[in-house]
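Every protein chain but one is kept in place in this view of the complex.
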Amino acid sequence: MIEFEGVGHHYGDRTVLSDVDLTLAERRVAFVGANGSGKSTLARMVNGLVLPAEGRVRVLGLDPAKQGNAVRRRVGFVFTNPDSQIVMPTAGEDVAFSLRRSGLSTRERARRAEEVLAEYGLGGYAEHPAHQLSGGQKQLLALCAMLVLKPDVLVCDEPTTLLDLRNKRRFVELLGRLDQQVLLVTHDLDLLGGFDRVVVLDEGRVVADDEPEPALAYYRKLAG
Amino acid sequence: MNPLGLYQPGTSVLHRLPAGWKFLGLLALATAVFVLRTPAPLGALCVAVALGYVLARIPARRCGQLARALLVLVVFVFLLQWWLLGLTGAVVMCLRLVAALAAANLFTLTTRVSDVVSAVERGLRPLRRVGVRPERVGLLVGLTVQAVAVLSGIAGEVREAAKARGASRSVTAFAVPLLVRTLRHADELGEALAARGE
Partner (left out) sequence: MRRVSAPRASLPTADLARIVVFAAFIAVLGIFPGFYVGGSGVPIVLQNMGPLLAGAILGARRGTASVVLLLALTAIGLPLLSGGRGGLAPFAGPSGGFLLGWILSALVAGLIVQRAERPGLPTLLLATTAGLLVDYAIGIPFLGAYTGDLGAAAVQSLVFVPGDAGKVVAAAVVAALVHRALPGTATGPAVRSE
């Protein structure tokens, strides 16, 4: 459960969010909107990467402003550019990196990393240099690095923007199969068919909030 | 870049010796190099180091590469020193150079980066009380290797873009966009590390 109450935010003089009230309990939620509409900022508030200037955010009953680390342990975040998220030289090491605070032995961490990689289609790539993977594989790796921690919520900020059509579809399909609550920020409207709820943002405000079909119809009209 | 660094895999005594001891040995040798002032003992030291390469079974091809690099330097230094300090001075200087550089390279060739990392982490452990976090050393190594890979890719793109704009000789057309993207990458990496609980 994620709650926004009267949330507002600005960078310098520019207002990016104003007066956002949302309670998100659905399993598949998408944020759509033009560039600069505030959807990315909203997504970052869910794991405390951005703290709201006004209003209040509650994530799984926790306050990201005060319990940032506790929130981040339970909320995974996948960024647009996997190059920025992959921090270790090989795929296996990168996934194992997520577990470094788990108290598990090095061997156990490596084993779990391999298990997760295999589960999401990167079996046999544990020793592979991470930066030599294809774009689609890198994004899968970034996802694995989050899922190995078994988070309750997964926030994805335009994860498919850099992928080709086939990989876009595969990635979103994969998100659909997860047990976690998924919050997806995206411009790929065609991929949202299976979603429970679509929130449309425009200039920092929620302008539509509905099932995919009516919400996306509204957004398309808005975009002209 | 090769994430193994300059390490040359092997199973010799020198490979198996703990990194800390090897480093102490290297320090001792470096001290000797600076204390000795006559050609004969310095020459003996060079021979000893060369035997180290044999002992470590460093492939001839690799030795050749190192020898070539060293030779260029030695010839340059020798000629200059001969002119400035005379023959004996030049010989002493060059023997010192060969012994010190070859020994340092031998250390690097026979020691895994990860072994040095654990040695450094162990060495820093007593400093934990003053706020040092030794376990961050490994993280820094991994992060930097990864960042080099990412930035190399960006640098390649930036250079192509500069060429496309007819500015392939301009340092600014290369460095400015590379830096802007470097800093942007740093910001994203900072966020990603925070998101991953660092």
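Remarks
Letters are used for the chains, namely A and B, taken in the order the chains are written, and counting of residues starts over at 1 for each.
Definition applied: a contact is a pair of C-beta atoms (placed from the backbone, for glycine too) under 8 Å apart; a residue touches a chain by one contact, two chains touch by 3 or more.
Model, not experiment: these values are computed from the prediction.
Considering the full assembly, B:104 is the residue among B:32, B:50, B:63 or B:104 that touches the omitted chain. For chain B, the residues touching the absent chain in the complete assembly are 1-2, 5-7, 26, 30, 73, 77, 80-81, 84-85, 89, 93, 96-97, 100-101, 103-105, 107-109, 111-113, 116-117, 120, 140-141, 143-145, 147-148, 150-152, 155, 159, 169, 171-172, 174-176, 178-180, 182-191, 193-194, 198.
Throughout what follows, only the chains that are shown with their structure count from here on.
Each chain gets a centre from the mean of its Cα atoms; for chain A and chain B, those two points are 39 Å apart.
Every residue of chain A that touches chain B in the complex is listed here, in rising order: 44, 47, 49, 69, 72-73, 76-77, 79, 81, 83-90, 93, 97-98, 100-101, 129-131, 145-146. Partner chain A is touched in their complex by these residues of chain B: 3, 135, 139, 142-143, 145-146, 149-150, 153, 185, 188-189, 191-197.
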